[in-house]
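Removed from the display is one protein chain of the complex; every other protein chain stays in position.
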Amino acid sequence: MKDDFPTPPVRDELKKRVVETPDGQTIEIDPLRDYYCQSAPTVMPAAYSKIVEGLFNWARAESLWILGFGTGCGAIEMRPLMTPRFDAYRYGIQWRPTPRQSNLFVISGYLSVKTLKRVIRSYEQMPNPKYVVGLGSCTINGGMYFDSYNTITRLDQYLPVDVYIAGCMPRPEALLAGFEELKRIIRAGKAEGANQYAEQFDWYKANQKRVIHDWDMPDYNW
Amino acid sequence: MRDLYDRLKTAFPLGELTEQRPDLAFVTVAKEQLRSLLLHLRDQEGFTHLVLLTAVDWLEEGNFQLTYLMNNRLACRDLGVRVMLPRDPASMDSIHDLWPTAATYQRELREMFGIDFPGSPRVDEDFILEGWIRTPPYRRDFDTLKFSDEVFAPRPGRASSDPTEFMKQQLYPDKT
Amino acid sequence: MSFEWIKIPYALLTLFIVANYGFLLTAVMAKIAARVGRRHGIPVWQNYVDLIKNYGLRSSITHGVMFYLGPVFRLTGGVGLLMFVPTIYGTEMFSNMSFAGDLILALYFVFFGSLGMALGAGESGHPHSAIGVTRGLSQVTAAELPFALAVYAVAVQYQTLSVTEIVAAQQGGILHWTLFSNPLAVAAAMLSFLGTMMRPPFDVVLAPQEIPIGPPTEYHSSYLALMQTNRAIFPIAKIVIYMNLFFGGAASWPVFFLKVFLIYLVSVIVGVVFPRFRVEQSIRWFLIWAVPLGIAAILMV
């Protein structure tokens, strides 16, 4: 694509502005700098002791807290998991309403560019270690939206994905199987997506910014 | 419908009437006559409700077709008023003062088709897309597949099939 | 003043027993609630797993000093409450630090954790935290009233504010319990109990669907672990007060486990049956149904 398109204007609320303080000085506010933490993510080492890390990995695997964020149509397939028929709580899986307390992000189905921005924010706000499950074909290769102007085709370009669950849509049983697979990976200590994200932060950011043109947030949302 | 068309015809230079259903018909009107026709329909003929305002890209003719779909609640009738615009530059008078809801449709058309409605409230702001900087995506000269391939990094190895052929092959492999 | 240092390990033992019982109990209660919905529910050890997981999270953020201290306040409130009330009647071993104050201390110390937590949540700057706090505070003004009246009635009835003496007065048979000697006060207090257990119909404070999830919205990892620990300890500490005041206390650990379980069960049973009240609805509910009972209680003793 040609790069000579104009970049969209900065949002009003993020523009630098001058305000008058109560004692009469004028000061400049740079919202991005003043309101947001600017630090980049770092690679978080595992616990010093292997045994402790093993315990932690077991606990992480047995306590998957899913962020309650249905990004696309696949979210409808997650609801049955809470019902008596599937009862995912048996497996230590539960839903949390805030990314701060979640460690699993299920990208449920197609992901539009606009939603991607919110997904990135939410993902970055989750504490390390965190896991991403791509649900449905759309997250794998775009699925039926392969030629859409606003739906991404490969989730792993933007976020580190631990498990893909194929299907359009995958059934709840498939989801459960996927979560069991994720648990296996976590227990094996191989689910280091968050650290991978921090390591290849620039690559991920470049990919994200390539599709999200009005980048109206700090580079990393703490 | 026909009697309505006849009545209108006396006052406005209208194109042909296309009757799709007994209670749904379309007429074409010149860009300049649109406003007075809508006003007449709203105030005299009881078409008080603007159901939608949408556009069709007639790329080959170099036109946009705007469709103003009006509804007469009492008579349970819909009438679509069509206006043809040149694609370049695409600009149309705003009718947000007749129906405030029209402003929202016009923002959408501005964003998706690049049709300008000078004076319509917030018409230049982002509507659905955030920071879209390329050709308006609903214009038919915008190639979404090409765009998708270039921007979204398609997964290598993905293949597309024609559903009919593919399913035939899957279900009755012996017949092909 | 001579302090018996042995009290400290004894108190830690109480704490250990109660914390573990609390973890298991809340899980069992979750299972019971799940069974009502015909689910199996979480494993009974799930709370331990979650706790370890939360300590195992590697990154965390802080919004400032009060944010950092919020969970500390919270857990101090829970542990302190437990410490200020004798757990097992008649044993020096499990009377904890109750020499520091009587029933009134316990009643007011209940607020210590909430206040600190509210401040911590406030510093996060999240509007939902503040909204949750306003809901909680609003609700507690009405919910605490019947309990305060009941406590007053009980204190007048036994002419003492010492928890130990109140329990002592209830010994000698089930009919000596306040439950039977002053049923109005107990009824008022138990309605109040429903309001303070953060379960439906009085859980609008957390209301995950509208204000995810109220005060703890920004809390995570080890902060959340502290708060989870408090969630295991604090209800039990509170139930211990109820048990001592109204249900004859407990002279041994098995009786303790049983009574705490049953009292806890009351709020769970109500919770799974009723939908959620809005704040002003619950305030009216307490004022209309629970407060008159409390007033009757203080007028009759």
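Letters A, B and C name the chains as they come in the text, with residue numbers starting at 1 for each one.
Throughout what follows, a residue touches a chain if its C-beta (ideal position, glycine included) is under 8 Å from a C-beta of that chain, and two chains touch if they have at least 3 such contacts.
Going forward, contacts and distances are computed from a predicted model.
One chain of the assembly is not displayed; among "ABC transporter substrate-binding protein", "Oligopeptide transport system permease protein OppC", "Hydrogenase 4 subunit B" or "NADH-quinone oxidoreductase subunit F", its UniProt protein name is "NADH-quinone oxidoreductase subunit F". Touched by the hidden chain within the whole complex are the displayed chains A, C. Contact with the chain that does not appear here is found for just one residue of A:Asp34, A:Glu173 or A:Asp202, A:Asp34. Checked against the full complex, the candidates C:Ala30, C:Val49, C:Val85 or C:Leu105 give a single residue touching the omitted chain, namely C:Leu105. Of the listed positions C:Ile17, C:Leu137 or C:Ala168, the one in contact with the omitted chain in the full complex is C:Leu137.
Residues of subunit A that touch the chain left out of the display are 13, 17, 19-23, 25, 27, 29, 31, 34-37, 39, 69, 98-100, 118-119, 121-122, 125, 216-217, 221-222.
As for the chain not pictured, it touches subunit C at residues 1, 55, 59-66, 68-69, 71-73, 75-76, 79-80, 83-84, 97, 99-105, 108-109, 111-112, 115, 118-119, 122-127, 130-131, 133-135, 137-138, 140-142, 144-145, 148-149, 152, 155-156, 159-162, 212, 217-218, 221-223, 225-226, 278-280, 283-284, 291, 294-295, 298-299.
Note that only the chains that are shown with their structure count from here on.
A linear topology is adopted by the chain contact network, the touching chains following one after another without closure.
Comparing each chain's Cα centroid with the centroid of every protein Cα atom identifies chain A as the most central. One inter-chain figure worth recording: subunit B and subunit C are separated by 61 Å, centre to centre, where each centre is the mean of the chain's CA atoms. Against subunit A, the residues of subunit C that register as touching in their complex are 34, 37-43, 46, 49-50, 52-53, 55-61, 208-209, 212-213, 216-221, 224.
Here subunit A touches subunit C in the complex through residues 37, 41, 44-47, 55-57, 59-60, 62-63, 65, 68, 83-84, 87, 89-90, 92, 94, 96-98, 100-101, 103, 127-129, 194, 222, going by the rule given at the top. The touching residues of subunit B, when paired with subunit A in their complex, are 126, 128-134, 137, 142, 144-145, 147-148, 150-155, 158, 160.
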